[in-house]
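Heads up, one of the protein chains got dropped from this complex, but the rest are sitting where they should.
A and B label the chains in the order they appear, each numbered from 1.
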Amino acid sequence: MASTIRVRATSSGDITEVQALIQHPMDSGFVKDAKGEIIPPHFIQQLKFEHDGKDVFVADWGPAVSKDPYVKFSFKGGKKGDDLRISWVDNKGASDTTTAKVG
Amino acid sequence: MKRRGSVLIGSAFVALAALAFAAPRVVAADKIDPATEAKAFRNYFTAKFPKVKLDDFVNGPYSMNADMRKQWVEKEEFPPYEFAVDAGKEMFAKPFKNGKTYADCFPNGGVGIRQNYPHFDAKEGKVVTLELALNRCREANGEAPYSYVKDEMASLTAYMAFTSRGKPFDIRIPDDPRALEAYENGKRYFYTRRGQLNFSCASCHVQSPGERIRAEILAPALGILNAMPIYRSEWNGMGTISRRFVTCNSQTRAVPLEPQSDEYRDLEYFLSYVSNGLPIAGPGARP
Partner (left out) sequence: MTVIRSIALALLLVTAAVPSARAASDADFKAAYAAAEAASKEAASLRNQWTTTVATLAAAKKAADGGDFDRAVAAAKEAEALAKASILQATSEKQAWKAMEIR
C-alpha cells in the first residue's frame, strides 16, 4: 500500500517551503451514513514534521479538519538533500510515517 | 397550506409555459448533421466568452473566474485527485483472479485512450462509455462490477484520463442510423427540462455558465466532460460522469435514472461529441 503522506519540500535561500497532503477520512463523529447511523469519529490527532531531529511543525488536530487534509508551511533552515520526517497519529492509534528529501 | 399553494403556483406555471410553447414551431424536416451542430455549439461558447481560449473551456469554472483560477492553480500543485490516480494505476495493473488485466480489454493496453470514449458499438447498436467498458471488462473476467458513481470506478477512470491528458476528444459518429439516433437522443436529453424546478442541463450549462448558483460558478457545457472524473470538495471525494449526471438530475428535483441507462449513455455521447477537439484534462478538481 502506498504511503498516505505526500510531501514536497523545496528550499530557496534559508527558507524551506513544505507542502503535504495526507490521505485520511477525518470523520468527525457527527455525521451519519446512508442508513442514518453515526459514523464513528476517526481523525488525525497529531501531525508532526521533523527536520534534523527538531520539530519544525506540530499540529494538534481535532474533528473539524476536513478529509484528506492539505498543509503548507515554511521554516527557516533546511537545505537541499536534507531529510524531513513526517508522521501522524490518529484517535484510533493508527499512524504513518514517511521521510522526504528537501529539494 | 402555504406549501400546497406554492405547488399549485408551480404547476400553473408549468401549464402556462406549456401553452407558451404550444404554438407550433415549424421546423423544416430536421436533417441531423452532427458536425455542423457541434460547430454551432462551439461557436455559441466562443462568442459568449471571447476572452476564454478554446482549450481553456475544459477547466470549467476556472476559465471564467479569476479568483477561483488562482486558488485552483495553487491546488493543482498538490491535486486532491492524486490518491485516486495512484490507486487507479495500482488497480489497473493488478491481475484479475483469472490472470488477465484491464489492459487486455482495451486497445493500446488502456493507456492514452480516454479521448475515444464513449464510442458507438455497431454490434450492440448502442453507445459504450468508458465506465461501462470497465465494468464489462470486469464481468467478462468473472469479477463483480463496481458502483458506477465513485470510489474504484472513479479511481480507474482517473488513471485512464490521466494517461490521456492533452489528447483531443475524438468521438466518432459512424455512418449508422442507430448512432445518429443515439446522438439525437442525447441532444434531446440535454435540452429537455425536467424535475420540479423545470431545468434542463442547458438551463445551467448553456444559458448561465460563469454565473453563480448559490456559492458555485456554473461550468460551460463545452468541454464539461473533458475534466472527468473530478474530485469535488463538496462530495469530499471523487465522482464519475455517472455521478455528475445523477446529481444534476436530483438537484432539479428529478428522480435520477440508473447510471449507464441508455439516456445517460446517449447524453455522454452527445456532450463528448460536441467537445471534439478539446483536450482531455481529467481527472479534475472542483470546489
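Criterion: a contact is a pair of C-beta atoms (placed from the backbone, for glycine too) under 8 Å apart; a residue touches a chain by one contact, two chains touch by 3 or more.
Nothing here was measured: the structure is a model prediction, and the numbers come from that model.
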*asked:* Let's see if you follow the contact definition: name the visible chains touching the chain that is missing.
replied: B
*Quick one: say which of B:53, B:70, B:212 or B:253 touches the chain that got left out.*
B:253
*Decide which residue listed in B:41, B:183 or B:245 touches the omitted chain of the complex.*
B:41
_Absent chain, residues of subunit B that touch it_ = 1, 3-5, 7-18, 21-22, 24-25, 27, 37, 40-41, 44, 187-188, 191-196, 198, 200, 202-203, 206-207, 250, 253-255, 257, 263
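The definition used in the following text is that only the chains that are shown with their structure count from here on.
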*If you average the Cα atoms of subunit A and of subunit B to get two centres, how far apart are those centres in Å?*
34
*Report the residues of subunit B in contact with subunit A in the complex, numbered from low to high.*
77-78, 80, 82-83, 86-87, 90, 233, 236-237
*subunit A residues touching subunit B - in the complex, by the definition given at the top*: 2, 6, 8, 19-21, 23, 66-68, 70
